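Only a single protein chain was left out; the remaining protein chains are all shown in position.
The block that comes next holds chain A.
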Amino acid sequence: MLNIQLNGEARQVDSAQDLASLVQAQGVKQTQVALVLNGELVPRHRWPHIHIQDNDNLELFSAVAGG
């Protein structure tokens, strides 16, 4: 298992997991979120090709109401 931070919370994830499956497991619409890995925006098309590393810091952003 790997220890990561996801939106500021400590999580443990399977070491074989890629970013696409991790996003999918969060129950969010993949087409409506943006993913930042260790401070870098990762385009959606690259998610399946990037495996999670120990101590990764992931942030998922979505659209919310605003003016």
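The criterion applied here is as follows: a contact is a pair of C-beta atoms (placed from the backbone, for glycine too) under 8 Å apart; a residue touches a chain by one contact, two chains touch by 3 or more; residues count from 1.
Here is the rule we go by: contacts and distances are computed from a predicted model.
Looking at the choices "Thiazole synthase", "ABC transporter ATP-binding protein", "Lactose transport system permease protein LacF" or "Ger(X)C family spore germination protein", the name in the UniProt record of the chain not drawn here is "Thiazole synthase".
In the complete complex, the residue from A:7, A:38 or A:53 that touches the missing chain is A:7.
Listed here are the chain A residues that touch the chain not shown: 6-9, 26, 28-29, 32-34, 36, 41, 43-44, 59-67.
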